[in-house]
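Yeah, one chain of the complex is gone here, protein chain that is, but the others are all in their spots.
To keep things simple, chains are lettered A, B and C as they appear, and every chain counts its residues starting from 1.
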Amino acid sequence: MADDGLRFPTSLGTSDETQIRLLGQDLAADLMGKVGFGELAYWLVAGRRPTPGETRVFEAVLVALADHGFTPTAIAARLTYLSAPDSLQGALAAGLLGGGSRFLGVTEDCGRFLHEALAGVSGEIDYDELALRVVKSATGRIPGLGHPVHKKLDPRTPVLFQIAEQEGLKGPHLRLFEAIGRVHPQVLGKTLPLNGAGVCGAALADLGLPIDILRGFALLARAAGLLGHLAEERRNPIGMDVYMTVDRNAVYDS
Amino acid sequence: MADDGLRFPTSLGTSDETQIRLLGQDLAADLMGKVGFGELAYWLVAGRRPTPGETRVFEAVLVALADHGFTPTAIAARLTYLSAPDSLQGALAAGLLGGGSRFLGVTEDCGRFLHEALAGVSGEIDYDELALRVVKSATGRIPGLGHPVHKKLDPRTPVLFQIAEQEGLKGPHLRLFEAIGRVHPQVLGKTLPLNGAGVCGAALADLGLPIDILRGFALLARAAGLLGHLAEERRNPIGMDVYMTVDRNAVYDS
Amino acid sequence: MADDGLRFPTSLGTSDETQIRLLGQDLAADLMGKVGFGELAYWLVAGRRPTPGETRVFEAVLVALADHGFTPTAIAARLTYLSAPDSLQGALAAGLLGGGSRFLGVTEDCGRFLHEALAGVSGEIDYDELALRVVKSATGRIPGLGHPVHKKLDPRTPVLFQIAEQEGLKGPHLRLFEAIGRVHPQVLGKTLPLNGAGVCGAALADLGLPIDILRGFALLARAAGLLGHLAEERRNPIGMDVYMTVDRNAVYDS
Partner (left out) sequence: MADDGLRFPTSLGTSDETQIRLLGQDLAADLMGKVGFGELAYWLVAGRRPTPGETRVFEAVLVALADHGFTPTAIAARLTYLSAPDSLQGALAAGLLGGGSRFLGVTEDCGRFLHEALAGVSGEIDYDELALRVVKSATGRIPGLGHPVHKKLDPRTPVLFQIAEQEGLKGPHLRLFEAIGRVHPQVLGKTLPLNGAGVCGAALADLGLPIDILRGFALLARAAGLLGHLAEERRNPIGMDVYMTVDRNAVYDS
């Protein structure tokens, strides 16, 4: 064989004539009908099967992030579908490409912020003290704090804390995030809500998922939401109206 | 208000200062921790909550389609990540963009093929007779028939039939697909396996999901698989080796 | 060497320690400062260097297709940039993904339509007769005919005909397209303008460029227009206003 010596290792999927293996399991015999889709997504990224409690917290995060109505990403996906209805994958991809630093990035940013704050801390942690230190030394905005619409309380936040608590999965990231919620008014002089994207990042970090991939879960969740938008765009389109509204009100600015 | 008269209707998500509504439900109170992610994806597209049986069949389909190892889409996602590691969304989008007619399109094509074959058929259906008619009149390849690797049997196919049967959801699309499996040798003169992508399309069509969006479920499933590849690419990269293998063996062809 | 036997041929670019070769030329010595960008794009796709006349027609096409104001693709690119300003490539890609069948596809569709009409025709062609036959036998809309805004005359059309004429490059595709403009009222009972995207497709086909890649030139042209939009979005943003206009006028539709 000409190219032996080449090796491309993977611990995800392989197949031969009679079997498809995924994550070391027999896909057809062991996984289909036996693991949920969220559970499999967790397993694929983390490389280990989650417990039922971990799956519940994880799926609650995905549900929380799936759709926020007419976000820029949902509008972009619908406009792309209007332009190129033959390529559903293109419309979905266009929507996901908005999943960057500003709108979908908070989940990752918050998880990373908390992770870095906790790095090097050992022994029993006084979360309020650590939170105070973290808020005082923050140079920019603290990720996960504040929301343009939910100015007092983001309704997702207490619910996700509660679910994590129920499942025994309220770990250091969620605890530190909660403490930031308690102490930041002392430093900032105003009270901001802990937002839903941020608490999701904290919860994912407590699940032990890799920090650099956290944005990916927001994208996976949003993929479901965008499919909902594209299905709705087929039934009850708004893309042409958005386009016409902008085009009709274009003003030439020399 | 200057722009009243404009109306952008949606039945997905909306929010105000205290509540986030999704699909007519209170996201925090009614959905988080209470519905699974696959269940929500179905609901978002179909506009109705699936039953537990429907959810099980649907998640089995997503699990079946999530990853097939080093497909062209997985390799493209990894190479994009190698080139632009700062943009996880770009690598994921690049992978999904391969979800077109050839590799991921079979699910949609098969669902549509069966749907069109069943359109206009009424009364009790003799599936073998209908299948024979359909196979005889097919102009090109029959979607869902044959597989480059699983030449005799695609192991996903009998399992998905069985799950649908268990849940009382083996409807006309799956029955017709099964009948095509039985009768096509009479017409084609050779026996081909019913492939996994095809049976997934038949099962999704039997779930009443919109035919034009079927490809979207393959994309959603693949989004999870691609995240697995990108997480693995971080831990144990192969992208640079793929690039070097190609570049080192480039031959200038005048 | 482990993987000899592998060969990946290309006639585009290769490089070694001292030289970069592109299209059989020395990139630094023969191309930089000596060929224009449009000329190079033509050469890359066609595999041969265009004449000055071909370059002029080709660049006129790219100029004609570069921007049409606030198209759905331009709006999608701007919304993606709003959401993910850290990834210019993502915003550009999102805009290009709208380059499908409906908005940017006319160039390719028209080129292909004319190409197929001319296939098999030999000897001296009576263009009006052929056009009449083609218009009568067309099953759907004739690509390149009609425009939502330029209801009488698309101003690009006569100019591109004139440029092609000046350069001696008005070939069978442009002639047949022109004839369709003359004869279609007899068949359709109304007079529609030959649109700019269509005439561009005819001109590209007359340049001998591969029909299956024609859409690519519309995409290349649009890439420049989208960069203009993204640069303007930085200076004078409208993305947030578009988003707010849609979001503020969202109506929950149960």
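Brief remarks follow.
Keep in mind that, in the parts below, contacts are C-beta pairs under 8 Å (C-beta built on N, C-alpha and C of every residue); 3 or more make two chains touch, one makes a residue touch a chain.
Computed from a predicted structure; not experimentally measured.
Of the chains on view, those touched by the hidden chain across the whole complex are A, B, C. When the omitted chain is restored, the residue from C:L79, C:A93, C:L176 or C:L194 that touches it is C:A93.
Listed by residue number, the positions of subunit B touching the unshown chain are 2-6, 69-73, 75-76, 79-80, 82-87, 90-91, 93-94, 97-105, 236, 238-239, 242-243, 245-247, 250, 253.
Where subunit C meets the chain that is not shown, the touching residues are 6, 8-20, 22, 26-29, 31-33, 35-38, 40-41, 44-47, 56, 59-60, 62-64, 66-70, 87-90, 92-94, 96-100, 104, 149-153, 155-156, 158-160, 162-163, 166, 196, 210, 212-213, 215-217, 219-221, 223-225, 227-232, 234-236, 238, 241-242, 245. For subunit A, the residues touching the chain absent from view are 3-4, 6-11, 14, 21, 24, 84, 86-87, 89-90, 93, 97, 245-246, 248-254.
Basically, only the chains that are shown with their structure count from here on.
With each centre defined as the average position of its C-alpha atoms, the distance from subunit B to subunit C rounds to 32 Å.
Between subunit A and subunit C the centroid-to-centroid distance comes to 37 Å (mean Cα coordinates, whole Å). Between subunit A and subunit B the centroid-to-centroid distance comes to 22 Å (mean Cα coordinates, whole Å). Residue positions of subunit C touching 2 or more other chains, listed in rising order: 3-4, 6, 84, 86-87, 90, 93, 97, 245-246, 250, 253.
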